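Note that one protein chain is taken out, while the other chains of the complex remain in position.
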Amino acid sequence: MIKVGVLGATGAVGQRFVQLLADHPWFDLVTLAASERSAGKKYGDVVNWKLDAPFPEKVRNIRVTPTTVKGTKGVELVFSALPAEIAGEVEDDFSRAGVAVCSNARSHRMEPDIPLVIPEVNPDHLGLIDVQRDAGRDGFIVTNPNCSTIMLCVALEPLRGLGFRDVRVATMQAISGAGFSGVAAMDIYDNIVPYIGQEEEKMETETLKIMGTLRGGKVKDAPFTVSASCHRVPVIDGHTLAIWLDTKASVEEVKEAFRKYKPPFKGLPTQPEKSVQLFEEENRPQPRLDRMRGGGMTVSIGRVRPGLRFIALGHNTIRGAAGASVMNAELIRTRKYL
Amino acid sequence: MIKVGVLGATGAVGQRFVQLLADHPWFDLVTLAASERSAGKKYGDVVNWKLDAPFPEKVRNIRVTPTTVKGTKGVELVFSALPAEIAGEVEDDFSRAGVAVCSNARSHRMEPDIPLVIPEVNPDHLGLIDVQRDAGRDGFIVTNPNCSTIMLCVALEPLRGLGFRDVRVATMQAISGAGFSGVAAMDIYDNIVPYIGQEEEKMETETLKIMGTLRGGKVKDAPFTVSASCHRVPVIDGHTLAIWLDTKASVEEVKEAFRKYKPPFKGLPTQPEKSVQLFEEENRPQPRLDRMRGGGMTVSIGRVRPGLRFIALGHNTIRGAAGASVMNAELIRTRKYL
Amino acid sequence: MIKVGVLGATGAVGQRFVQLLADHPWFDLVTLAASERSAGKKYGDVVNWKLDAPFPEKVRNIRVTPTTVKGTKGVELVFSALPAEIAGEVEDDFSRAGVAVCSNARSHRMEPDIPLVIPEVNPDHLGLIDVQRDAGRDGFIVTNPNCSTIMLCVALEPLRGLGFRDVRVATMQAISGAGFSGVAAMDIYDNIVPYIGQEEEKMETETLKIMGTLRGGKVKDAPFTVSASCHRVPVIDGHTLAIWLDTKASVEEVKEAFRKYKPPFKGLPTQPEKSVQLFEEENRPQPRLDRMRGGGMTVSIGRVRPGLRFIALGHNTIRGAAGASVMNAELIRTRKYL
Partner (left out) sequence: MIKVGVLGATGAVGQRFVQLLADHPWFDLVTLAASERSAGKKYGDVVNWKLDAPFPEKVRNIRVTPTTVKGTKGVELVFSALPAEIAGEVEDDFSRAGVAVCSNARSHRMEPDIPLVIPEVNPDHLGLIDVQRDAGRDGFIVTNPNCSTIMLCVALEPLRGLGFRDVRVATMQAISGAGFSGVAAMDIYDNIVPYIGQEEEKMETETLKIMGTLRGGKVKDAPFTVSASCHRVPVIDGHTLAIWLDTKASVEEVKEAFRKYKPPFKGLPTQPEKSVQLFEEENRPQPRLDRMRGGGMTVSIGRVRPGLRFIALGHNTIRGAAGASVMNAELIRTRKYL
C-alpha cells in the first residue's frame, strides 16, 4: 500500500477524491490537507459533505494538515484538488521535495515536460516523468485534463484509426463542474449560461497535447483542430457533448470502432468494465440515467449519425476530475514510476 | 378589423395565440375552436390556462366551437395550433372553403405551393399564395417554420451578404416546445434528452426552403447545408442555439451585419423593435433573462467568435410559434392578400 | 429461497421492486408480470429502465407474464405495484388462489381484516392474516401504507411513550411519487402544486389504523388526530415532512426518544442500520443528501424545536413503497406466515 494524501480535501473535487480513495486497494489515504482554517481539526468536523454517496466513516477522525510539504510528511503521492490560484506553486514544492503529484488543477497542464494524461489515450506520455527527473525534480507532476476535454478525448480515441480532421463540440455542462458554490441558483435555474471561463480554450489546446505524439522528450500536437462552444445547464452531475467530426468514415464504421474499442491495459482498480459504451437507443445517453455507468468512469456514446455527429457523456467530477487523477496514479504505479 | 379564429385554442401554442390576439389592433378574435369535448362550453371554463401572462378576461365567455369549417363560420382567417395528426386535413378544408389559414403545424410546410414564411427572411414567398389560388383554392395556407428553425433563420438572414456554406447547429430546447404535457418531469429534471423527434430533419430541410429562392412559382433550395443536433434541456421557455458557419467573414464583419440589420418592412404590430439584438457581454444571451425581449419576438445573438461561432436565442412559443404565425398574418394583410 | 413475482413490474414502483429483489437473500425473483402488451417478451426488451441504479442484468431475459394467477404459476408470494384501478380485484384473485400478496396499492389498505403494516410500528397487526385465513382465503394480503404516511408513522413511533394528541403535517413530496409520467415538467418546474389527490385523506386515516391497537381480530384506531397539507415540489426523490405535535414532552425528551429508539426485531435483509436517524445540524435532513441513508430505508429526523416541531424525511419509492413492501414480506417470513 502506498501512503497518499489529498490536497484541497474539503471542496467538490476533494470530496470525490476522498470517496474514491477511502477504500482503495493500492492506496492508503493517510493525509487530508486543507486551508489553514481547518488545519488541526478532524476532517469529519470541518468537511461539509455534500456528495450523495455516504460519508466514508474511516476518515472522520483524520486530523486535517496544512497544504505544505512539511505538514504532510510521510506520503509518497498526493492528489491535488487545489484551486488554480495556488496549485502551481504548491504542486511544484511537493514534486521538488520528492513527492509524486497527480493533479486535477490546470496550472501545470500545458508545460512541456508535464504529462497531461488520460490512461486510455496517451499512457506513453508518462515518459515525460523521466524528463522531469532529468531536469532535477525528485518527485514529479502528472496532470489530468479539464473535465470536458476528458470526455472528448475518450470519445475520440477509438476513432483515431478512422482519421478525422476538424472537431466541433458543443457542451452542456453540469453545475458541479464549478464546485459547490460556483454557480448561484438564481443564475442557472430555468436558464442556460452560454459561457464558462477558459473552458473553450482548454478544450481546444489540451486535446491537441493529449492526442499528440511524444518523441524525443517532446509532445507534438495532434494534427487536427477543435472548435468548442461551452454552456452551463441546470444538471447536477454529468457533462453532455454534441460532437461533429470531419471524417470519411461511415456511421457503421464509427459505431464498430466504438464497439470493438479496448484500452491498452487491464486491471486498474478504477478502470470501468467499458471505457466507452455505445448506445443504439435514439434518446441516449442522458446524464441522470447514464453518468454513473462504470462507477462514473465510463464515457457513454450515442446517436452516431451521418455528418458525422454523435453524443458523448461522462461524470464530470469522477471521470472528469477525481477519478481521472486516481486512475492516472494507478497507471503510474503499474508503469513502475511509483 | 378582420375576424379571426384559433384552431386548437386550449393547448400550449393555442393559449399563446389567444394571448397575442386578445388585444390585437388588426384582428378581432371571435372564434376559439377545440376538441369535441369542449365544444359548446365557455372558453374560460374549459381552458386550463398555464401561461404566466394573465388570462385575457375578454375571451372568457366565448363559446368554444368544433374544429370544422361549419363550426367556425364568419371568420376570414384562422390560426392553426392543431397537432400534426389532424392539421393536414383540417387546414385543407378551411383553405378550400375560402378561409385564410396561418398554420404553426408541420403538415403542409414542405409542400411546393405552400409558403413557409418568416417575415424578415422570405416575405416574397407569399407569392406562392397566387400559385395556390391558380390551383383552385378559394382561401390559402401559409405556414411558419418549426421553432428552432425560426431562430436559426432569423439569425442567418443578416449574414446572407457575407456568404457562408455549411451550418452546424446544436440546440438546447425548452420544455414548452413539447406542449403542456409533452415532457414528463421525471424525464427532464436534472437531465438532458439528446433527441427530439424529427427536429433535426425539420431544421435541415425547412431552413433550405425558407432561405431558398422563389422563381417561376417554385422555391429553389438555398445553396448550403445544415447539420443539427437537437437536445431537450430543463428550461421552461426559450431555445438556445450554438451555431457554426463556414464563412470567410471576420468576427467584426459578422457583428457589424447583426448590428446594422433592418427587416424589409416596418410597422407590423407584432414586430419587435429589433428583430435581432447583438450582445457584447461574454455570458449572454440567456433564456431566462432574454427570451422576452421585444415581447418575445426578438432573436438575441451573442458570443460571436472566430470559428465562426455564435449563440442565438429566442422564445419558442412566441417567436417560434404563435407570434410567428400572427406576424405572418400581419405581413399577409399588408401585402393585400387579406 | 421463496419464489416470488412482481405485478406491475415496468412502472416506477415496479422497477424499484425489481432492483430490491434481484439479489435478495431470501426471495428468488422468478416472475415479472405486466400488461398484456408486454406479455411474452423479455423484461429487458419491454422495460424502460429509468432508475439511476443500474439495470440488474440477471432479470433481462425473464419472459414477462400476464397479471393473472394462471400466468404467474409457481410463485408463493407476489409483490403488487399495480395501479389502484385494477389492484383490488387482481390481488383478491391471487390471495384466494393461495398466494401471499404484499401490496403497495391502496385498494385493500383500509379493509378491516387486511393488515396495513410498517414493520417497526405494528408488526403485531400481521395477526390479521389469521383472520383472513379463518374467513377462507388460502393465501393472504398484507398492505403497506401510502408513502407519506410511512414517513410520518416511522417518525411518530419512537414518540409513542411520550404521549401526543393532535398531529399536523405539511408535506413536500417528490415527483417520483406520481410515477414516471404522473407529473408533467411544465406543471412542476419552478413551481409547487399544493394538492395531491387523496393524499391528505390517506395520511389522516391510514396513520390511525397503523398506530391503532389490534384486539380480538379488530384494529381500533389510535387516539389522536392527523391534519395534513400535501404539496408536490420539484424534487426527484424524497418526501420531506414538517410535523407539529401536541405534546408535553420537551425538545430534549423527544430527541432522546429518537436517539435511543430500536425496532422490535433484527436482521431483516432490507432493514437499515437505523430506522430513524436524528440530525443535530440546523439545516438537515435534506432530500438530495439524505434520502439514500440506510439504502433508502432510514427515515431522517431533524430540527426538533419547541412547539413541538420537527422535520422527517425518507425515500418515497424505497422506504415509502417498494422497500416497505419487501421488508413487510421479510417480517412475514420471520413470523412463519410464509
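Annotations
In this document, chain identifiers A, B and C correspond to the written order of the chains, with residue numbering beginning at 1 in each.
The rule is simple: a contact is a pair of C-beta atoms (placed from the backbone, for glycine too) under 8 Å apart; a residue touches a chain by one contact, two chains touch by 3 or more.
Bear in mind the structure is a predicted one, so any value in this text is a computation, not a measurement.
Contact with the chain that does not appear here is found for just one residue of A:55, A:180 or A:224, A:180.
Touch with the chain omitted from the figure is made, among C:48, C:61 or C:191, by C:191. Within the whole complex, the absent chain has one touching residue among B:91, B:157 or B:190, and that is B:190. Although one chain is not drawn, the whole complex shows that of C:47, C:236 or C:318 it is C:236 that touches it. For subunit C, the residues touching the absent chain in the complete assembly are 168, 170, 172, 189-195, 200, 227, 229, 231, 233-236, 240, 242, 244, 282-289, 302-303, 305, 307, 309, 311.
With the whole complex as reference, residues 12, 50, 175-176, 179-190, 234, 236 of subunit A touch the missing chain. The missing chain lies against subunit B, touching residues 49-50, 52, 54, 189-190, 288-289, 292-293.
As a convention for this text, only the chains that are shown with their structure count from here on.
In whole angstrom, the spacing between the mean C-alpha positions of subunit A and subunit B is 42. Between subunit A and subunit C, the centres computed from C-alpha atoms are 40 Å apart. Residue positions of subunit B with contacts to 2 or more other chains are 189-190, 234, 236.
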